[in-house]
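A single protein chain has been omitted; all remaining protein chains appear in their positions.
Letters A and B mark the chains in the order given here, with residues in each chain numbered from 1 onward.
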Amino acid sequence: MNEKYIPRYDMTGVIQSIHEYFLSVMPAGLAYVTELVLIGILFLLFYAVVGLILVLAERKVAAFFQLRLGPYRVGPWGVFQTIADFIKLLLKEILEIKAADKFLFNLAPFIVIIASFMAIAAIPFGYSLHAIDFDMGLFYVLAVTSVGVLGVLLAGWSSNNKYSLIGAMRSGAQIVSYELSIGLSLMTIVVMIGSLQLSTIVQSQADGWWIFKGHIPAVIAFVIFLIASTAETNRGPFDLAEAESELTAGFHTEYSGIKFAFFFLAEYMNMFIAASIAATVFLGGWMPLHIGNLEWFNNIMDYIPAFVWYIGKTAFVIWILMWFKWTFPRLRIDQLLTLEWKYLLPINLINLVLAAFIVLMGWHF
Amino acid sequence: MNSITNYIKTVGKALKSLATGMGVTGYYFTHRSTAITEQYPENRATLKLAERFKGEIVMPHNEKNEHRCTGCGICETACPNGSIEIISNFEVIDGKRKKVIDKHIYHLSMCTLCGLCVDACPSDALDFGGDFEHAAFNRISLTKILNKEGSKLTKDIKE
Partner (left out) sequence: MAHHNQSPSEMVKKLGWLHKVLAEESDTTEKEMTDFVKQQEIISGRDPEISEEEYFINMGPQHPSTHGVLRLMVSLKGEIVQNIKPHVGYVHRGIEKMTEKMTYKQIIHLTDRLDYLSSTINNHAVCLAVENGLEVEIPERVKYVRTIIDELIRIASHQLWWGVMGMDLGALTAYFYGFRDREKVIDVLEKNTGARLLHSYYTPGGLMRDIHADFQKDIKEYIKYQRNLMNEYDDLLSNNVIFRERTEGLGIMTREEAIAYGVTGPSGRASNFACDVRKQHPYAAYDKADFKQILYTGGDSFHRYKARLDEIKESMNIIEQLVDNIPEGSYTAKMKAVLKLPEGTYFQRVEAARGELGVYVISKGDKVPYRMKFRSPNLSNLGALDKLTRNYKIADLVAIMSSLDLVIPDIDR
């Protein structure tokens, strides 16, 4: 790899000065805690804002695919629609299910939402703009996001509703199998980079994104990652856990009010995280688009801030995921597993060997 | 070897069919003029209903506040749901004792708009109206009196 790429708008100085300011007014331990709390609040705000925007975006995008206008009444072009919905959900009665396992029933939404919340910590939003830069960042994100299925399973089980239980069991089978595809498709790129650290992964794409540099294996891996992450986030055409035409609402049939909102929000955040990972690993994360030695082009691209690049790429991947959802019919549970074990997994393994071979021969850039 | 080519063919065919489907939805996503939503309450001014639209039963009155209903009661018997009731009086007009409607009561809440009354009326006194916004807070307001206050029978009806 070449030396580190530092974008034109570098936030490191700002972050450093904030850190130094805290150190100057309070002892080191307290400063550390304060910073953690601040980052936590920042992420909570980010989480809420992204959730609200994504829900609106989904409704708008769905409407556009379906020859409709989408939310149009609350605020200009319906921009305040999700806020109104959120207030409605807050005010709604939280139903107590008599036959439900109360403790698990109340716990489940939190597990789902915490799992998705934890994953944000490792995602690089820009140069040095991440809460924590694990040297196994990618592995951490995969591990943490897969905890969410526990919440779904618990929700289905504790609701004491047959529809919920079927939904939860489907979700369990689905996520256990698609975890493999996600891991392996990311592995294809990791083999080429030789690192699981997300900042290194982004830095390695300074001279071109992996989807361009990685030859055919990277493209195949990208497609597989998109499919698998759609399944991982329980979205159509893999939304078997909810499958409203079969199971009414699947695992969250019995949830109402803010608890339902947690599931709802977590679904969108999971999508956001999946899109972030896709953007980071395949599309260069916050890295601007650079083409080899074309200096003037690269310079122009550098003027666009890193954060904008990151958001743009993520939004693009999210849009593709929405496009999937609003085009395809739903799969059946056995077809879902067939797709994974008979198609995605073998192709993925061959793809991985191919990628390893390319690395061995030094053919990648 | 054959099975492997089959496998690849299956995957290729599947991906192609999925791409075709995405092409259809993608086309509509990018062509916004195809949107079919009508902004209903706002477009009241431009809303065009079919001229034959069956919204409710009305009794047309001319500019002299005259209707064509003789009070014969054929519509009342033709109605399958009992949504029409006619209350008529006998009045002496030009020295003759004549049947004149007092109230032509129409229960919109019971009406199925089958059109039998309009079809049956011998003097074309009834017609369909285009108003379709019938929502009301109580059922009583859906019971209407079709003949306007002070209206009379037109002269040009032969009996």
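Here, a contact is a pair of C-beta atoms (placed from the backbone, for glycine too) under 8 Å apart; a residue touches a chain by one contact, two chains touch by 3 or more.
Everything numeric here is computed off the predicted structure, so don't read it as measured data.
Of the candidate positions A:Lys4, A:Arg73 or A:Lys162, contact with the unshown chain belongs to A:Lys162.
Set against the missing chain, the residues A:Arg59, A:Lys92, A:His215 or A:Arg330 yield one that touches it, A:Arg330.
Listed here are the chain B residues that touch the chain not shown: 13-14, 17-18, 20-21, 23-25, 36, 50-54, 78, 80, 112-116, 119, 128.
Listed by residue number, the positions of chain A touching the unshown chain are 62, 65-68, 162-163, 166, 170, 236-237, 239-240, 243-248, 326-335.
By definition in this document, only the chains that are shown with their structure count from here on.
Centroid to centroid, with C-alpha atoms defining each point, chain A and chain B lie 51 Å apart. The touching residues of chain B, when paired with chain A in their complex, are 11, 18, 21-22, 24-26, 28-29, 32, 34-37, 39.
Residue ranges of chain A in contact with chain B, taken from their complex: 61, 64-69, 72, 323-324, 326-328, 343, 347.
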